[in-house]
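Shown here is a partial selection of chains from the complex, left in place.
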Amino acid sequence: MKIGILTGGGDCPGLNAVIRAVVRKSIQNGHETIGIREGWRGILQNNFMPLDLDAISGILPRGGTILGTSRTNVYKEKDGEARVINNMKQAGIDCLVAIGGEDTLGVASKLFKAGVKVVGVPKTIDNDLNATDYTFGFDTAVNIATEAIDRLHTTAESHNRVMVVEVMGRHAGWIAVHAGIAGGADVILIPEKPFDLNEVCEIITKRHQRGKTFSIVVIAEGAKIKTEETVDKDGSLILSDVEVDAFGHVKLGGIGNVIAKEIEKRTGFETRATVLGYIQRGGSPTAFDRVLGTRLGVFAAELVHKGQWGYMAALRGKDIVAVKLEEAVGELKTVDMELYKVAETFFG
Amino acid sequence: MKIGILTGGGDCPGLNAVIRAVVRKSIQNGHETIGIREGWRGILQNNFMPLDLDAISGILPRGGTILGTSRTNVYKEKDGEARVINNMKQAGIDCLVAIGGEDTLGVASKLFKAGVKVVGVPKTIDNDLNATDYTFGFDTAVNIATEAIDRLHTTAESHNRVMVVEVMGRHAGWIAVHAGIAGGADVILIPEKPFDLNEVCEIITKRHQRGKTFSIVVIAEGAKIKTEETVDKDGSLILSDVEVDAFGHVKLGGIGNVIAKEIEKRTGFETRATVLGYIQRGGSPTAFDRVLGTRLGVFAAELVHKGQWGYMAALRGKDIVAVKLEEAVGELKTVDMELYKVAETFFG
């Protein structure tokens, strides 16, 4: 078989480990592999690249994806499905390994139903895919955020400051909770648990009262303010200069900067924000992510070899198992509240 | 209750995270905590230290253990058990949290049977405890070893060399397999699978024949040579200058250095060994190990609070669960052969 491989959605440390593993195992299994550039866009535009043993040499420790990626969705393009099927035939591609998140795997799932031979590998740096225990890239992001919090600790201590750190996590607070626990955060704010800013300020104030001269607040980019919060007792907006949408999300600017200003205003402590942003998803993957990516890639190659189409490789406990693609496109996996309770042990 | 906390056996990144979590949660639960210095030796010698909120401030990111550790075994000391019970009473210590490996937890298990109120937290950098999926410290060690392999790659490439890297793992090859996969090793040798050195050399030679000018061999310190190996067809010892014991273990010097010399002799390729040694167990723990240590510590504090004596906190899948102490002292957890097969995909 000639196997096409593509990566879609945001880049993520460990993608190259998966690519390398699929190629290596597939060649051992007697197949041929070809790279599809920039996700689904590549197959729509016949944008391919050779993907043999030479192409994957030395890519394991490198971040990003040698295939490039995009957010192109086949089903939002004119005649997308038909063009994919036709272009695969033209290029002699028998089947696909699609590595991506909910959107990429959603397309894979639909293509499978339309008769395309496809196997998936789940990817999200946010760790919020329901069908798998952990996703590769997440451990790297958590370590980068933890290292940043460690650094901010020394600055906060030296200056008697409150430091607000905004980390990734639009819909789920996994990075915030893990990095917050690992970095010794005094407060962690996540999308799953809308927060009352006065309670946050109270925690910080009490902390300072018992002699601690600094505080670290870790906040996920998608953390929500309780809607009551926006109106104070007199009926005036408390966060007067912040636009909050119907879901309590801060509209403009990052939430980190907004919250930092409010904390300073309400507590009187000097407060500074750091928005970690794109550095969280770049660079060499941790050993955990390289091993997980490699295991998923080898497993996906075996799914292809056995013709187990419509499935993806997933981590369950210590094992890699096959899960139906449609399951990946199900519910969001939000933060385990038992874990959040562990984090709360260290608040204040 | 007044809770005594001790750490025993080899030091391990994440110990301070456990200590901090036990103290913090126990104080919240209304108890008092006291530190026992240098493992079981401390309780035999009445060597205690204050362990309150101040004592644990800032220790989360630090390697080692603020309590110190030793390999003292209560049951190898004269009247050990009686002295422990007596000294606890004298110091007003109601119960113990023992953080350690098979030996430390073995003592804890026996003391529990003798009526001592004790709870355990499993610790081994080698990840070879059967009662828990992963142990803290392991992820840090794997990352340090992987980073070292990354470094050796660039030197090996520049010089057309074979690099042999000896990592920890006396009885089980977990670190070798994980770091080997993560570092892109061309051969991985572990205690669980005695190896034939000629086969290793053949893999390397074939690799060079297909144009690769360097190879990386990762070997666990406890890796065994097949016993046939020691005698060649003519009846003379092949590893003539190496003493091998009854189990096939290399007796003197590290196995890494020995194997490197043999590979150079047999293949003709310049070969160099690096023995990572103690740097694998030192330094700041990874986020994974800090989170795992923290979760285990909080859980152990809850076991204490509920009076669930004779149990330890263990990781199963994504959850922390209670496991009987005696189970920790059972079989060794050796490397999953499915995982080793994943590693073998990349040999040669």
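A and B label the chains in the order they appear, each numbered from 1.
What we mean here is this: a contact is a pair of C-beta atoms (placed from the backbone, for glycine too) under 8 Å apart; a residue touches a chain by one contact, two chains touch by 3 or more.
Keep in mind the model is a prediction, meaning the values are calculated, not measured.
Student: Since every chain is the same sequence and 2 are placed, give me the total copy number for this complex.
Tutor: 4
Just so we're on the same page, only the chains that are shown with their structure count from here on.
Student: Could you please state the distance in Å, as a whole number, between where the Cα atoms of subunit A are centred and where those of subunit B are centred?
Tutor: For subunit A versus subunit B, the centre distance works out to 30 Å.
Student: In the complex, go through subunit A and note every residue touching subunit B.
Tutor: It comes out as residues 21, 24-25, 28, 60-61, 133, 139, 142-143, 145-146, 150, 153, 178-179, 181-184, 284, 286-288, 290-291, 294-295, 298, 316-319, 336, 338-339, 342, 345-346.
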